[in-house]
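Here the complex is missing a single protein chain, while all its other protein chains stay put.
Residue numbering begins at 1 within each chain, and the chains themselves are lettered A, B, C and D in the order written.
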Amino acid sequence: QEKVVIGFVTDMSSLYSDVEGKGGATAIQMAIDDFGGKALGQPIELLTADHQNKADIAASKAREWIDTQGATMIFGGTNSGTALATAKVAQEKKRVYINNGAGSSALTNEACTPYTVHYGYDTVALAKGTGGALVDEGYKTWFFLTADYAFGHALEKDTSAVVEAKGGKVLGAVRHPLNASDFSSFLLQAQSSKAQVLGLANAGGDTINSVKAAKEFGIDKTMKVAGLLVFLSDIHSLGLKNVGGLLHTTSWYWDKDDASRKFGEKYFAKMKRMPTDVQAADYSATMTYLKAVAAVKTTDADKVMEYMKKTPINDFYAKNGIIRPDGRMVHEMYLVEAKQPSESKKPWDYLKIVKKLPGDSVFTTKADSKCALWK
Amino acid sequence: MSDFILETRNLTKEFKGFTAVSDVSLNVQRHSIHALIGPNGAGKTTCFNLLTKFLEPTSGSIRFNGRDITREQPAQIARRGVIRSFQISAVFPHLTLIENVRIGLQRRLGTAFHFWRSERSLRQLDDRAMQLLTEVGLEDLADEVTVNLPYGRKRALEIATTLSMEPELMLLDEPTQGMGHEDVDRVTDLIRKVSVGRTILMVEHNMKVVSTIADRITVLQRGTVLAEGPYDEVSTNPEVMEAYMGSTDAQLQGAH
Amino acid sequence: MEFFGISLPGLLSQLLLGLVNGSFYAILSLGLAVIFGLLNVINFAHGALFMMGAVITWMAMNYFGINYWVMLVVAPLVVGVFGVLIERLLLRWIYKLDHLYGLLLTLGLTLLIEGVFRSVYGVSGLGYDTPDLLSGGTNLGFMFLPNYRAWVVVASISVCLATWFVIEKTKLGAYLRAGTENPRLVEAFGVNVPVMVTLTYAFGAALAAFAGVLSAPVYQVSPLMGQNMIIVVFAVVVIGGMGSIMGSILTGLGLGVIEGFTKVFYPEASSTVVFVIMVIVLLIRPAGLFGKEN
Amino acid sequence: MNLKNLAVLGYGLLFVGLLAAPFLGAYPVFVMKLMCFALFAAAFNLLLGYTGMLSFGHAAFLGGAAYVTGYAIKVWGLTPEVGLLLGTAGGAFLGLIVGFFAIRRTGIYSTMITLALAQMLFFVALQAPFTGGEDGLQSVPRGMLFGLIDLKNDLVLYYIVLAIVVAAFLLIVRTVHSPFGQVLKAIKENEPRATSLGYDTNRFKLLAFVLSAALSGLAGALKTLVMGFATLSDVHWTASGHVVLMTLLGGLGTLSGPLVGSAVVVLLENKLGEVGHFLAETTHIDWFNTLGESVTMVTGLIFVVCVLAFRRGIMGEIIAWLTRRRGAGKI
Partner (left out) sequence: MASTASQTPALEIAKLEAWYGESHVLHGIDVVVRPGEVVTLLGRNGAGRTSTLRAVMGLTGARKGSIKINGVETIDMPTHRIAHLGVGYCPEERGIFASLSCEENLLLPPVLKTGTPGMSLEEIYDMFPNLAERRNSQGTRLSGGEQQMLAVARILRTGAKLLLLDEISEGLAPVIVQALARMITTLRTKGYTVVMVEQNFRFAAPLADRFYVIEHGAVVQHFAAAELESRMPILNQLLGI
C-alpha cells in the first residue's frame, strides 16, 4: 500500500527563516489536515528539517528521506543553492519536487527537470512585474542598487531588459556587497543620477537597510523606491514608518480577497503572524499535490506530474494557475505598494494592490526559455 | 686566511636616538676563548644579537672567516657555523634529550623538509647524539623528557645541542647565570673541554669563570671598547677597575 | 572641481559618511584592544555584545517604551553586567591557557547568544526609529547630512578619546597596561587585579553595546548584525596592530573613510578593500601600523 | 596490550568497519561526506596540533578547492582525477598565499589574518561570475575515473573515496613522524632556538601550512565529486569554525581525534532534528521538536563546554585514561 510522505527542507533558523521556515511547515500541515490527513487510505506523513542554508545538508536530507523514509514528494525551501541541489536529487530519484521559497529562475530554466514544480514567485516575475508596471505608470528612468552576486545581477539584468523594452531608460547602477551594513554612500550616488526610480536589486536585510537609509537621507522624496524582492515579513519587521510607499511585486497578499483573508486568519490563529506569499503558496502547492495523488491513485512521480501539469489550479492562491512543461506554475502576480502609517487601519494592514499582473506577462516566455523540456 | 675567525669593523647599533653599541671593532682569534665583559647595559647582549643578526646593525660590518656576513639572515649565519646560546636557557622542553640533540644533527642530513620520509631515518644520528650527550655527562638521561631536568642540566643539554651543529664559533651569553656552584664548575669545565678546536666568544659576569678559562677579554662600556687583553692585564687596568670590577680586590673575585 | 569624475562636494560627503562607519569600527576595535590587552583574549563575542546593545535598546522601546537617550546609558550598563558574568563564570578559567581557547570560548558564546536571540526574534531585522531630537538633517551645502549620523560621529569620537585618556594618561591606565603583561606581579604590588580584569571586560562589553545602541537607528536591528561586523573589525585590529589605544581609534576611523571612498570609485571591492589593505600593511609593516615588533 | 597496539587495533577496526559500512545499511553518500570532513579535520589538525598555528581560514582551502574541482569537471569537462588534482593544487596554492601572510605574525594575530583572508575569498566566491554566487556551482557530473570507471554508482565512488582518504590520512601520519615533523615540533616548542640551530623556521611553517591546505583542498575536491556541487557554505567562515570544533572536540594534536570529532559534528548537524523529535516523543516535551533548528546554539554550547571542561577532547581523554590506567596497572 502506497503512503504519501512529504519531506520539507528549508531554512528554519537563519537568514530566510521568517519568509518560510516553520511557518511553511505549519502551512503544509494545515493543507494536510484540511485534506483529511489521509491519502490512498494511509495517513499522510510530513518530515521537516532545517538545512541551515547548506546545500549539502539539504541534498543529503532529501536523499535520505527518499531512500529510508520513502518520501514521495520533496518540498524544497528558501535559498537557491539548496533548492538547485535538492532538485537534482529529486530528479535522480524520480520524486516530485516543489519549491516556493527560492527565487532562482534557473529552477525552471537551464536547470529544469521533469519533476520540478516552481510554484510561487521567481526572479523573472519580480523583475518583469515591478519593472514593467512602473514604466507603464510613467516612471521611465531607473537607477539600480544591486547586491553584488549572481542573484542581484540577475534581478538587475531582467528588470533592465523589461524597462528598456518598454521604452524606459537605465541611467546606471551601483553594486553593493552582500550584507552591507551601510548604504548611505551608494544612495548618494543613486541620488546624483537624477533617475525617477531607485530599483533595489537585493533582498532581505540589504533591502531593509537600503529602504531605511533612503528615508533617512530623504531620497524617497525625489525618487520612487522600488524593491524587487520584498516579503511581507520584511515590511512587518521594518514598520510602515520606514517603508511606506515602497513598491514591489508579490505573488499573493492575505488581504487581497475573501478567500485569502479566510486563509490568512486561519493561519494567524496558529502562528500569530499573517502568512507571507511563500507560506500561502506552500499550502496551495500541498493541496495541489495531494489532489493529484488522489486523482491518479498512486504516488508515482511521473503520473502525478502528468496530472498536475494538465489540471488548472483554482484556489485562494491562484486563479487558473497552470503548471507549464518547464515546471513553472503560471499565475497572477500583484504590484503592491506599502501603505503609509496613516493608511493602515488594522494590524498587518500593510499593502495596497496597485495593479494585477497577468501570469503570461510576468513569467519567462517560451522564446526566452532555456529549458529543454519546453521546446 | 687570517688568524681572526671573526672581525667586526665599526659595528654600531642605535635604538631611537640611543646608541647601545658604537664603533666596536672586535677581533676574535681562532681557537681561543674570548670573553666579553662590561657593566650592565654596556651592550654585550646587543653585540651578540648583531653578530647573529637577531638585530640589524645600524652601520659597520661583520666578517666571519674572511667573508662578509653583514647582510645574511640568522639561520644562514647559523649554517655557516656561528651558533649562539641564549641568556635564558633554550631547549625544546617536550622532546627527549636525545631528540633535542638530534634536531641539531638532523640538518646535515638535508632531509629536514622530507615530510614523506619516516623518522626512523633519523636513527642513524643516534650514535653521534649519544656521543654528544656523553660529552656533557647526560648520557643516562637520554630518553627523559627535557622539562623535568634541573636548570644546570638544561644548560648542559643546550651546549650539547649547540655542539651538534659542529660550530666553528660558539657564542655563549652568560652560560653560568642562575647556577649553583657545582653547576658553575661543571659548565666551566665543559666549556673548556669543548673549546678544543673551536672558538668561543662568551659574555660572563662571573669573574672566576672568566679568569680561569678566557684567553682574551674585551671590556665594553657604554657601547664602546674600553680595554682589551689577557685577564691579568685587563683586570689591573685602572679604568676597568673603576668602571666594572669595583675598587676593592676582595669584591673583584667575589662577584659570585 | 572634480577628482576622478567625482565632484568635490561629492567627495566631501563621502568622507563624512565614511567617518560614520569608521566610528563604529573605532569603538569596536577599541573595545577589542582593551579586552585583549588585559585578558589576552580575542573577544569573538564582541559582535554578539554589539548586537545585544542594539536589541536591548529595541526591546526597551517596544516593551517598556523606554527611549533612546535612556538606553544610551542603560544598554551599556546591562551588557556590562552581562560581561561581568561572562568574565566571572567563563573566561576566568582559561587565562592560563593558550590564547586559542579564549577565541574558541568566545566563539561558542557568540553562537549561543546569537542562537538565543535568533530563536526569539527571527532574523529579518527589527526597525528602530531615529530619536525625535535628532531626526531630520542639516543641509551642509554639499550634502544633506542626517543629524543622527553627525551625532554618531561626535558621540563615538568623544567616547574613544575619553577611553584613550584614561588608559594612556592615568594611573589606572598604567595598572591596566602593567596588568596586561604580568597580572600576578601587579597584584603583588597591592592592586586588586581580579576586579580590574572583570571591570575591564565589562567595560569592553559596554563599549560594544554603546556602539550597538548608536547603530540601532541607522542599521536594522537583527540578531545577526554583529556577525558581519566582527570579521571586518578583526581586520581593522590587525591593520592597526593593537599596539596602542590611539592606534585602534585612528585605524578604525581611517578604514571607515577608505571603505567609503571605495564605495564610490570601485564599489565591487568595498567589502574586500579592508582585507586588501590588511595584506598591503602586513607586507610593509608586519606588526601593523601602530603595533610594536614582538 | 600496549597503547600502540591498541591504536593499531582501533584503526584496523575502523577501516574494516568502513569497508563493510555500505553493506551494513550505512548510507554511502553520507559516509562519504563524513570521510571528507574527517580528512578536512585531520588536515587542519596537522597545522594546529603539530605547529601550534591556529588557522581560522581553512574554509578557504576546502571551499576554494571545491570550486576549482567543480569548475574543472563541469565547465572544462576534465576527468574526475584531473579535477581532484587541480582542486588539491588549488588548495595548496591558496595555502601558499594565506600562509605567506599568516606566518609573518604569531599567535592570535596570525589567526585573525587567516580569518580575514578567508573572508576575502568568500566575497570573491560570492561575486565572481564563475562560482554561481549564492546558487553555487551545481550539477557537477561525477564522470568516468581515468575514462574507465563510472563513478555514478555510489558504491564505486565510495570505495574510491575511502581509498583516497585513507591514503591521505596515512600521509598525515607519516608527516607527523618524519624528519620534517620533528623539526616542526622543535619549532613549536622554541622557535628562536630552532632558528639559532640553522632552521629557517618560516619555511617550515609555510610548508606545513601548504600541506595542510592541500589536504583540506583534497577534502573539498572530493566533496564536490561526491555531492555534485560546490556552494558558498564551504567558504563561509562558519566552516572554518566547524573544523576547529571538530578538532577540539575530538582531541587536539591526536591523530584520531579529528576523525572522531568530525563524525560527531557532522552527525550533530544532520541528525540533531531527529534526535529532537525522538526526545519529544519519548519525553512528551514539545520543545525538543525545535531542537533541529538550534544547531548553532548546540554547537556554541559544545564549544563552551569543550573549552571549559573537556579540553583534551574525546580521544585526548580516552588516551589519557588509558595511559593512566596502564600507569596504575604497573604499580
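Operating definition for what follows: contacts are C-beta pairs under 8 Å (C-beta built on N, C-alpha and C of every residue); 3 or more make two chains touch, one makes a residue touch a chain.
Bear in mind that the values here come from a model prediction, so they are computed numbers and not experimental data.
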In the full complex, displayed partners of the excluded chain: B, C
Contacting the left-out chain in the complete assembly, out of C:67, C:119, C:147 or C:180: C:180
Hidden-chain contact residue, picked from the options B:8, B:22, B:45 or B:106: B:45
Among C:11, C:126, C:191 or C:264, the residue in touch with the chain that has been omitted: C:191
Hidden partner interface residues of subunit C, rising order: 171, 174-175, 177-178, 180-182, 184-194
Interface residues of subunit B (partner: the chain not displayed): 15, 18, 38-43, 45, 87, 150-152, 174, 177-183, 205, 207, 243-246, 248, 251-252, 254-256
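By our rule, only the chains that are shown with their structure count from here on.
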Most central chain, judged by mean C-alpha position against the global CA mean: D
Between subunit A and subunit B, centroid-to-centroid distance (C-alpha), Å: 74
For subunit B, residues contacting two or more additional chains: none
Subunit A: positions in contact with at least two other chains: 13, 17, 148, 177-178
Pairs of chains, among all present, that meet the touch criterion: A-C, A-D, B-D, C-D
Touching residues (chain side subunit D, partner subunit A) in the complex: 27, 29-30, 33, 123, 126-127, 129, 132-136, 138-139, 223, 227-229, 231-233, 269-270, 273, 292-296
Interface residues, subunit C side, partner subunit D - complex: 36, 42, 90, 93-94, 97-101, 103-105, 107-116, 118-119, 231, 234-235, 237-238, 242, 268, 271-272, 274-276, 278-279, 282-283, 286-288
For the subunit B and subunit D complex, residues of the former touching the latter: 52, 54, 73-75, 78-79, 83-86, 90-95, 99, 102-104, 106-107, 109, 111-119, 121-122, 161, 165
